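This is the structure I have questions about; it appears just below.
For this view, one protein chain was removed and the others were kept in their places.
Our next item is chain A:
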Amino acid sequence: MGRGWVFHQDNDPKHACKLVKKWFQIKKVSIVKRPAQSPDLSHIQQLQDEDPNQLIRASALRVLSSIRVAMIAPIMMLAIKESVRDMSPYVRKVAAHAIPKLYALDPDQKGELVDAIDFLLADKTTLVIGSAVYAFEEICPERIDLIHKHYRKLCQVMADVDEWGQVMIINLMTRYARTQFTDPNLGEMDSEKEETFFSSDEESDDEGDSDDSAKKRKAQQKKKKEKESKPKPYLMDPDLRMLLKNTKPLLQSRNSSVVLAVAQLYYHLAPRNEISVIAKALVRLLRGHREVQSVVLMNIATISAKKRNMFEPFLKSFFIRSSDPTHIKLLKLEVLTNLATQTNIQMILREFQTYVYTHDKELTVAAIEAIGRCAVNIKEVTDVCLSGLVALMASKNEIVVAQSVVVIKRLLQIQPSAHKDIIMSMTKLIDTVKVPGARASIVWLIGEYCQTVPLIAPDVLRKMAKTFVQEEDVVKLQILNMAVKLLLTNREQSLPLVQYVFQLAKYDQSYDLRDRARFLRNLVMPQQENRLTQFAAKMFLTPKPAPVLESTFKDRDQFQLGTLSHYLNQRCAGYSDLPHFPEVAPDGKVRDVAGFGIPVPNEKSSAPQAASAASTRHSSKKSKKAETFYSDDESEGEKESEEASSGSESSSEEEESEESEEGSEESDDEEEEESSAESSEEDEDEDDEEEESSEEEPPKKPPPKSATSKKERKVEPTNKPSLDLLLDLDFGAPSGGNSSAQPPLSTGPTLLPSAAGSVSSAPKAPTLSKSYEVIHTAPAQFVPKRSSELLNKVAGQGLSVDYRFTRSPSLFSNKMCAIELRFENHSAIPFESIKLVDKKLPVGLSVSGFDDSVALAPGKSVSVMLGVDFADTTQDAVLSVEVSQSDESGPRRLTLTIQAPVGEQLEPVLLSQQQFKAEQSKLSGLNETSGKFKSSIAIDDVKAIVAKVYDLANVIQVEGIDSADKICFSGRTLSNKALLLITFSKTGEELKLAVNCEKMVIGSMLFKHIKQSLAV
């Protein structure tokens, strides 16, 4: 029985009896019920409503939508409308696939279909999004406005969508970004010209083949540039930065089409200095199937015609093997020619020489042609190439000879005078060469330069006149040409010959030739007075411009890379041009959606992920709050189900992790280290919540609802295998318009690649919570008042900046170190705005806060809070602050370098004496740094030592240590939450200090700090 078959219940008693019904159920036969009362109801819709299995609902929809009968279009519309709101994401995916089918059947439904697409785009499961974008591209690619509010979500989930969906999304994003952001290379126009100084012809062609609008744009840009004395530095829109950042890992995809899609995105959108990342990935694709090679090489050829230095390091990858198919060989040759520069030309020419002698005729011809192009483009090697080509003329292979003659002809046009001997030797070839193209070239050459070789030219004409009848048309035409030129320069010697040739041409078979002969005869040997005759010399003997030898891939640039149109170099049906960047970027606010805050540029690694998770959590809380304010029953119910689902999922995760823990107990230590090195979204989240509820009033108090949901989470452990859970869940009903407010990955994709952080540390979550569940952070015991100078008022031209560690929990993330920045205006002019513009952070660090600009009146000071996650390192956070004063001086940039001593990267935690001992015993060995020294403070003065330690590090003294001559402190690092313990003990006259910390570096540095300040 075929799957996808749907049977119709005829309500025959033997089919409707219990036994048979049960059998249907067991055998998973899909049955369309026939309602007893109203048989005219749509059967399919019933099926959709009633079948409990999502796969059957999906199959039914697939079957229904594949029926190409226009009559059922309304039913299909109903089914689609129903299914896009289905609980199962798989059904929604199938619904997305059904939309183009219905559109093909009945384009009038477009309006409603677009609504459905809009709804599907808001979906948060990765299964659906790829298909939704596919439907969007098929039906309404022009409705770019629908994308605004999903832009950030699409960027973020891109890595988890299936590969075909990724291609669709990337292509959509390319178009979208072209309409929404300004050209990232605007500010660098000048530098570009410098960059390509050795190929000025390229530059001019550039302008030549770009169309009118581009020219206008350039003109406008130039005007603009003139207006502004200083070109404004380009600040990349954070949204564009996010897109680039999120697509970059996809270059590592195994699917070549994804890689190429990302490559074209970078080519069309990225700033010039970032494009080169795609080169390596594209070169990797060259190892693929020949079809892939062909498409990729075509794209590389286009890119390399414009941006040659990108592929220069990979030059050797384009060397030709004899086993390559011919069209690949030709493409590689094209790329090699594009890549030729002064430095590598020797190597390339050597390669070309070997290609000339292969048994592939086409390659031979193309290689000689390529040598000619190199000779033209690179002036230094013109002579070398020319002599090489002349040597080739002596070859036995006729094709080689013919082609080199043709190429030499072109080269000679560029510098004819110096090469009399070459022309002579070519004249000799006229007896041997048979290929008409080559013969024509020789004849033309002699005619053109008959003055340089006055002795041989008439002789050649004599020879050619002899064989005129047997020649091909091209050659005959050139003979006529030469005859005329000779007549004009050397009338007495050549007149009879010329007349003879004209006579022959008069009776030639080709009408073109007869025409030409008649025209020429009347022009140069007029029967009656002809005014044109006196101009004949001017007509025929003007110096001809040298032909430009250039890449045939220049004009392909008008098409978007990677498209069919680009490959075929013709406008295909359904191709739409990539829009040009707008002059002024449209307002980016349209992309602001609750839950997707403006991404922090330059953020990297996992730390900001947690931060963003935290922020999304906040916003989702906010939205929940809003819901309870204006709640109606429906949304209430939905929310419940969502919470239940997320709760049970997270419990499933815990489950899973517990299992794994048992499986690998001996590697516990390692794990703990790893887990601390990583930040997992999930358990961070929980940590957060616990902390917030236990601490004194956090600024955003979680609504009571979340507390209960948390309880639910804990109460709900189930023993089902995790995958079952995933399947049986209702995946969170899509909750209308505001569903985008939820974090995109909230459905707990436990095993998605991008959610690596959460997965990898999931197994360790229980160990963490076990050991730390009773650990509470304490408020700072001592807040040092001293502040350090960040910027001198002289250096800052009136603005001074101080910073101070407040030792309070940061508002932005619990991994961040709270820093108070104090700006003071010492000048007489008010500062209009001071704002943070750029953060150059080492990997792993992140900064939040100070998002708004502040103004500063003279003599006043202002403080702002900043959260910096130093990732438990002593790396500097370098921030750029842009200040503008109200005088004309314009905005200035100041660089601030913040460094946190290790002591400030801690937070105090309360430990009991037993806990302290237990933890200390765990952190022995390498994790312990200890030493003895003579103290500058009296050993017995406990208070002084405590004060000193408090001053240095944000830790807390452990209460109730039994031995009198021990002082213990506890704390943990902010970023990785690694426990840190300090122990002082008396040994004779000396003080023994031991610092235990998993992060050995932190431990040893703190040890050094304390020792320095305490030792004599």
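Following the convention adopted for this analysis, a residue touches a chain if its C-beta (ideal position, glycine included) is under 8 Å from a C-beta of that chain, and two chains touch if they have at least 3 such contacts; residues count from 1.
What we mean here is this: contacts and distances are computed from a predicted model.
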Of "Exosome component 7", "DNA repair protein XRCC3", "Serine/threonine-protein phosphatase with EF-hands" or "MHD domain-containing protein", the UniProt protein name belonging to the chain not shown is "MHD domain-containing protein"
Answer key for A:T126, A:N338, A:S800 or A:S935 versus the chain not shown reads A:T126
Out of A:Q25, A:T326, A:T533 or A:T874, only one touches the absent chain, namely A:T326
Out of A:F24, A:Y567, A:F782 or A:F933, the sole contact with the unshown chain comes from A:Y567
For chain A, residues touching the missing partner are 2-3, 27-28, 53-56, 62, 65-66, 68, 88-90, 94, 97, 100-101, 104, 126-127, 131, 134, 159-160, 162-164, 167, 171, 249, 252-257, 259-261, 280-281, 283-284, 287, 289-292, 294-296, 313-314, 316-317, 319, 321-323, 325-327, 351, 354, 357-359, 395-398, 562-565, 567-568, 570, 572-575, 605-606, 656, 659-660, 662-664, 667, 677-678, 722-723, 726-727, 749-757, 759-760, 763
